[in-house]
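Only one protein chain is missing from this complex, and each of the others stays in its spot.
Up next, subunit A:
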Amino acid sequence: MSEWMNRTEKLIGSLRVQLTGEAHSLSVYRFLVNDIMELNGFHCDGEGCAEEKEEEPPALMLPRSKTETPCSLIATPGADSEAAGGSALREQRVSKSTPVMLRLDSLKKNRPPFPWFGMDIGGTLVKLVYFEPKDITAEEEQEEVESLKSIRRYLTSHTAYGKTGIRDVHLELSDLILWGRKGNLHFIRFPTHELPAFLLMGRDKHFSSLHTTLCATGGGAFKYEDDFRTMANLQLLKLDELDCLIKGVMYIYSVVSSGPPECYYFEHPTDPERCEQKAYNLEDPYPLLLVNIGSGVSILAVYSKDNYKRVTGTSLGGGTFLGLCCLLTGCSTFEEALAMATEGESTCVDKLVRDIYGGDYERFGLPGWAVASSFGNMICKEKRDSVSKEDLARATLVTITNNIGSITRMCALNENIERVVFVGNFLRVNTLSMKLLSYALDYWSKGQLKALFLRHEGYFGAVGALLELPNPS
């Protein structure tokens, strides 16, 4: 294995070649590579495609590691225009007997102009990913317009923007190769209600003069399209949020190879003593239940990279947690609410099975610790008067989380899927909920279901949007 890894390294140059400690089988690489290839237009299911395959140089034909991916990107004809693998455009990418160098030139020509952004405007948060090129040549530096430089400097030299914008530095992916350029991928978020300020900044920094396409997904891409045009003179490329979400997940998982594992789970979730975070090898990921917990919740059954359906959703999501916490405790931010929840105790707020039956309800296999009625103790005035804000925050968190777990479990059973990946910003710094979900899924499914989590939890939609950049239609 190491032999061809070296070869790849030689071929590509200064790429990160750090594999995670887990033993990856060949098939894993094939999956990942295929996936990325497909993502970038290598979707080989047509006749023309088979021909094309034969004419590829062998080394480029079957790249076998994640690190090869950028290579395929460089060398792929049409990759620039088809990052999404849009089927309508598939035929166009066939350019028989094109030398590799020529293709590189064409890539350069068709490469989207900087800046490279992907945006996901949700109900509560705007998620922004920004690709900062690190391989800028002196020539480019000279050519670079002031506004572009200013945007780059502004975003990369700060970790906070205004009062509410935050760059999640720990999530930054450095030395990433995207469309032949090397750079760092930054992850930034700010509240959706700050969008007007963001647009004003875009106007002030003459963003529109760059003639770039702004790829945006999430409901806000539709809701604020006019505002983008009128306030900042920007034209949005609106993208479906679920398409973007799945693309983003697959892409990020494929490019993260070093540092903390992208995908992880909690081992021994039912045993607090032994419960610990472990890397998970998402080999052969399909079928997969993808649960996106933002303001609300969407549950998708993903059968392959472009075959998925939205199974259901629930309005009891992160927005509900924060909304109820604000009303019940007077807090105003997710962090505050979460901090209180960590301190609190939900058992005095909720009515447990043992509160009703004195212990387990054995006839139906209900353990005494199970919640019989969320907030059930609050029907009693004395108990209402004695609970703390922290207890209420905790109960809210537990209620919302358990409910998501319960609906997810039913969907998994109905769809006959055993693997569940939870994403979305509700899980940000929310180990409490992640452990609770792990526990609930494991306990109620008797170990059949596994709850998986991804480090870049809330940013996949934005990443998916970014990947559409070379696809201006």
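Rule of thumb we're sticking to: a residue touches a chain if its C-beta (ideal position, glycine included) is under 8 Å from a C-beta of that chain, and two chains touch if they have at least 3 such contacts; residues count from 1.
Here is the rule we use: contacts and distances are computed from a predicted model.
Selecting from "4'-phosphopantetheine phosphatase", "Nucleotidyl transferase domain-containing protein", "ATP synthase subunit a" or "Proteasome subunit beta", the unshown chain of this assembly corresponds to "4'-phosphopantetheine phosphatase" (UniProt protein name). Residue A:Leu328 is the one among A:Ile177, A:Leu199 or A:Leu328 that touches the chain not shown.
Within the set A:Ser295, A:Asn425, A:Ser438 or A:Asn471, the residue that contacts the chain not displayed is A:Ser295.
Here one chain is not drawn; of A:Asp240, A:Asp306 or A:Glu390, the residue touching it is A:Asp240.
Touching the chain that is not shown, out of A:Thr156, A:Ser208, A:Ser258 or A:Thr312: A:Thr312 (per the contact rule at the top). Subunit A meets the missing chain through residues 122-124, 191-193, 218-220, 222-225, 240, 242, 294-296, 310, 312, 314-320, 322-328, 332, 349-351, 356, 363-364, 366, 370-379, 381, 384, 392, 399, 402-403, 406-407, 410-411, 413-414.
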